[in-house]
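A single protein chain has been removed from this complex, and every other one stays in its place.
Chain nomenclature is as follows: A, B and C, assigned in order of appearance, with residue numbering initiated at 1 for each chain independently.
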């Protein structure tokens, strides 16, 4: 985290098509990443808690049935069976809904996996309200706060299909426990097969010095859209894709604060202890500047369509734009 | 949170005896609070997971055996049995170690208790490393991050015996779910039977305009000691006892930032998503100032004596003083 | 507030209505679960229209029996039973899983009055019912507590914590029903992670076990009677059912666990149930009677 963050322009295609982006499911990135790992690494195992289809581990299951382990509806057992496999030198990936991965097996993640520091790779599906009609119980919105608080854990919230795939594969190289959060519905593709991905290194997708928009997950797209709109008003917004929430890229945040003087964070997660909190913790310790936090404001999700919910919960690009304007007013004031 | 925070001087006795404070266990405050509730409220029940003695619910159990419910070692069941009782209009308090209350039954707390918004009162014992020789697995240090992220939850981290007792009793009046965190070993008494306690309202224990020390739990004492030492160097430090972590007293934080210009937070908890994060989230949104976070820096606890551990993990008053000095340098710089 | 105790013919008609409701509301929402709701329909109807003493007119009636579906995903059958029983207007079923409606994908107490405790994460419901049963006995209430669980759900450890608890405290006012449809999301329960011999497990955990064909309404009623008569221990009814029961192309196929029928499939299903999407939608839209009483039942057709 001491080297400067590489600045890379957003890849051509996606930026051109912000208005009508290609839509792809991040969970497919997870599934495809596992498939690639299955080929490359004979010690990768995949465990699932009766959710093969919706987590897309079914791809791996079909190709590598001998390294696929069905656990049934027993998330606690799943976390610890994975730990047992990891203790033998295997690299187990487990998958269930993020609400259950982070909460139902939190103690197992903390004590058996993280305290022992075993390379268990936890896949949390259905992150955020964009899950849609299943409603509050299935919409994981506390994962960042929970996972971030546990020592030895790393946490990735990739922004699209490609990044999910790359992150899934990259996790296998890290000899520590990792958690990756992805979603259910198709979301805009904003990177491509060649965009660099380094665990712990934020990607600057767009340069700008007036304000920094730091986002993760599907909110990276919303931030890009917001930056476009802000640019039309003469405001140059930097867009930082903070795909790794832990360890967080302190350098990228400090530079954003110093060079832009105001920050908006955007996440599909509770406002308490999420990306906004993680960034704020760095900002007050390095370079205090006004921040606005676009997030779900401490309420449970509900049934509805993806777009409907994101609008109702105040996490669409207009909300990012409004937040940027508030932050800019405070920066000047 | 719109009324001004009442400023109250630290009660006479404790301030006089900072050097050799009276030591008392916060868990006893929990036990005594329950005892008082048992008398006053016929609908208060107490549940425990095979830890009657170390959580001090044994006091209640002896006096009100018919409203005491032994669950055995089954924290998940305990959380939901409490929910079932609460659904009938009872006020169930449950007790186990905070590590298990917050992690082993996190999903139950989230879905059954918090989503239904039932008045289940969760007592998390053995908070922090000050638990001592039991070591990492039994030292709850992720509770603030976890509980704070869950909608409808309130979270209290009282500073001493009296405050724990008062908070335990106050929780019964709140028709929502609450979590209270307390410790094992005796800790300094810094309030008294008459110090006001209002859920959600921070107490300013000492006035000062140079820097604000915002602390919770046992760290309130360390902050008071630090403030004394800073005063000797001519630095007037405000000490804020942030006993309620959620809802957090936004007004008290904003005033601290505005009037003092620099803040040190102090907690016996992981640095990620704890009190420091909660305060930082408010500070960047209201009045950005330099902050330093005294906390456990993302590592697991270990066996040892209370004092040994607090020193080794960098959360004693000298650490608060050093942090204050860093913050003051940044404030000027 | 007596138990409804509809006649067998009436119960069978109600069950038919509930199946029609399920298909219709799923066709409308195009999101939700088909399989479990249909396997739970018959014993669910017996529960709501014969066994339980509930009072949709006064939700906080202290004498009411308590019911809770631990399998929160079977909201189509829960909401249909509630609407048919008079908890809310039938037309509300058409707002299932919609942002604007009050019928969440999984049961939510604050959205849907009548739901006692929200649910959706498997394995938690029996514990909730343990708390209710323990508290009811403490209050010297004669109320009974009913918990519906899934068979895949039996894989959750918390169920066995609750099971031990209920036996330890001899909660004979607690009756659990397991929708033993032998399927879960990823396939046959015995292939995914075997739970057999399930009756032995519950017996070893100290429960009275009744096995019954969960589609045979008289058998289910007898099982409830047996549970009521069993003292000193809780009773679990293993209701052997067929996932997707009643719709030829859904029966016994785990793929129907979590998907709704397309509109065409719904038409086919409703034809098998003797109606059509248009006419059953109309019935839901126009039939507004809230209360269902023995004398005033069956008004809809």
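To be clear about the criterion, a residue touches a chain if its C-beta (ideal position, glycine included) is under 8 Å from a C-beta of that chain, and two chains touch if they have at least 3 such contacts.
All values reported here derive from a predicted model rather than from experimental measurement.
Within the entire complex, contacts from the absent chain reach the displayed chains A, B, C.
One of A:37, A:61, A:83 or A:293 touches the chain omitted from the figure, and that residue is A:83. When the full complex is taken into account, the listed residue touching the unshown chain is C:156, out of C:10, C:156 or C:179.
For the chain left out of this panel, the touching residue among A:38, A:72, A:158 or A:277 is A:72. Across B:28, B:207, B:228 or B:308, the residue that sits in touch with the chain not pictured is B:308. The chain not displayed touches chain C at residues 123, 155-161, 164-165, 167-168, 193-195, 197, 200-201, 203-206. Take chain B: the residues that touch the chain left off the picture are 48, 50-54, 70-74, 76-77, 99-100, 103-104, 132-138, 302-305, 308-309, 312.
For chain A, the residues in touch with the chain missing from this view are 45, 66-67, 69, 71-72, 74, 76-77, 79-88, 90, 92, 107-108, 110-112, 115-118.
Operating definition for what follows: only the chains that are shown with their structure count from here on.
A simple rule picks the central chain: find each chain's mean C-alpha point, then take the one closest to the mean of all protein C-alpha atoms, which gives A. Separating the centre of chain A from that of chain C, both taken as means of CA atoms, is a distance of 37 Å.
Counting partner chains per residue, chain C has residues 108, 118-121, 123, 157 touching two or more of them.
The set of chain B residues that touch two or more partner chains comprises 107, 110-111, 115.
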